[in-house]
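Excluded from the complex is one protein chain; the other protein chains are retained at their positions.
After this line comes subunit A, so read on.
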Amino acid sequence: MHNKTLAELSAGLQAKTWSSVELTQHFLDRIKRLDPNYNSFITLTEDVALAQAKAADARLAQGDTNPLCGVPIAHKDIFCTQGVKTTCGSKMLDNFISPYDATVVANFQAAGAVMLGKTNMDEFAMGSSNETSFYGPVKNPWDIGCVPGGSSGGSAAAVAARLAPGATATDTGGSIRQPAALCGLTGLKPTYGRVSRWGMIAFASSLDQAGPMTRTAEDAALMLNTMASYDPKDSTNIDRAVPDYTAQLNDSLAGLTLGVPKEYFGEGLHPGTQAAVEAAIKQYEAMGATIKSISLPHSHLAVPAYYVIAPAECSANLSRFDGVRYGYRCENPADLADLYKRSRGEAFGEEVQRRILVGTYCLSAGYYDAYYRKAQKVRRLIKQDFVDAFSEVDLIIGPTSPSPAFAFGAKGADPIAMYLEDIYTIATNLAGLPGMSLPCGLVDNKPVGLQIIGNYFDEARMLNAAHQFQQVTDFHQQAPQDIA
């Protein structure tokens, strides 16, 4: 049952082949049995899940046709869930029970989906390996000696290990796409403003965007149909009708122009990854797409600009975690300054502290123009690169991350090496564009991700291209060996 896609499970629910309670129990049992190997969940919400499953079965019995009704999924622990611990992977929020639901969570609830639990993640979504979580690293189901990617590593490992057919995730610089690539999944970061950020604990507000993590493009389309909505509670959310993202899945790719940026095939790209991506490009050509070499000349500035803007925003976003109203508070503070310093010093991990410090520095008097303002200018140039590119091509394709999953500790000592993990994904966040990753091969039995970048609000076309690729390839069907 767990090897079925979300679409197949949904069809079985609609056909009453199985009930939501059966399905939910099956996945809960798997999580309890297997997750000790992966550490992909922080919180298992068994009671909530079974209650929701029962309610979903009642709705299904009444003829509810929502494809998500009764489908069990997992939520990244960055989404606030009412009455359920919401930690964001941090000691800071280890005791935090959210008083309200994120809009994304509420949307799934309204659709009748079942929440299995909350997935592990890099602390406050800062990391590309899931090694910064207060709850310990998540292991990659393809090779438990390797990282699953990050920051949505728990969601990725859970779906890859068939502990859930789909999971929510968030992407600030690649946090959906890179773990999707490293775990052999289909993950989509929508256009900035497509999915509400209400209740999604902010890392870098102008870059954060939630999206689905699934095994297939069709499943991603089904989840995005529910995730995307207009939400007046998020001022950066865009009031634009949500199309049916499954509607164009089967369109032909004939006549489609795919741009391949030459900057994405330079130094640092693993030869195995490069070969797999190039093979995928050939495959698209065979399917009738026109391949065009393009240039995104400011690509090399994306990582440096990102590591000014994201830390700057996070330095303010994380100020609310001060030990005053909720979350971690140090023991016996001597005075106010001590309360702040020790609460934050004791509860934030090293990477979070590093980014807060970098961000604080970038915004300081005398440095603002040299760092923050300049980074914003670079951001506009990067955006313009894409605007120019999309005047010639329909979609852009290339690698998602420079190499397959790496071993624990391999990049931990060198933040820059870790930051370069997101070298191909960060630019789309800076530009606000949608991007996705889908499996396109294996290197040393570890998955390789193909990235598709679309124009603003062109998620349906991206999903169409991904789905068509998955009709003629079986990379998305390959599973890790030891997932029982």
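Rule of thumb we're sticking to: contacts are C-beta pairs under 8 Å (C-beta built on N, C-alpha and C of every residue); 3 or more make two chains touch, one makes a residue touch a chain; residues count from 1.
Note that in this section contacts and distances are computed from a predicted model.
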item: Among "C-type cytochrome biogenesis protein CcsB", "Electron transfer flavoprotein subunit beta", "Aspartyl/glutamyl-tRNA(Asn/Gln) amidotransferase subunit B" or "Tryptophan synthase alpha chain", the UniProt name of the subunit that does not appear here; value: "Aspartyl/glutamyl-tRNA(Asn/Gln) amidotransferase subunit B"
item: Given A:A241, A:A365 or A:I416, the one touching the chain that is not displayed; value: A:A365
item: Chain not shown: contacting residue from A:L28, A:A204 or A:A466; value: A:A204
item: Among A:D251, A:D322 or A:E346, the residue in touch with the chain that has been omitted; value: A:D322
item: Residue, one of A:F27, A:F96 or A:Y284, that touches the chain absent here; value: A:F96
item: Hidden partner chain, residues of subunit A it touches; value: 79-80, 86, 88, 93, 96, 98-100, 102, 197-202, 204-206, 232-236, 312-313, 315-316, 318-322, 324-326, 336, 340, 360, 363-365, 368, 372
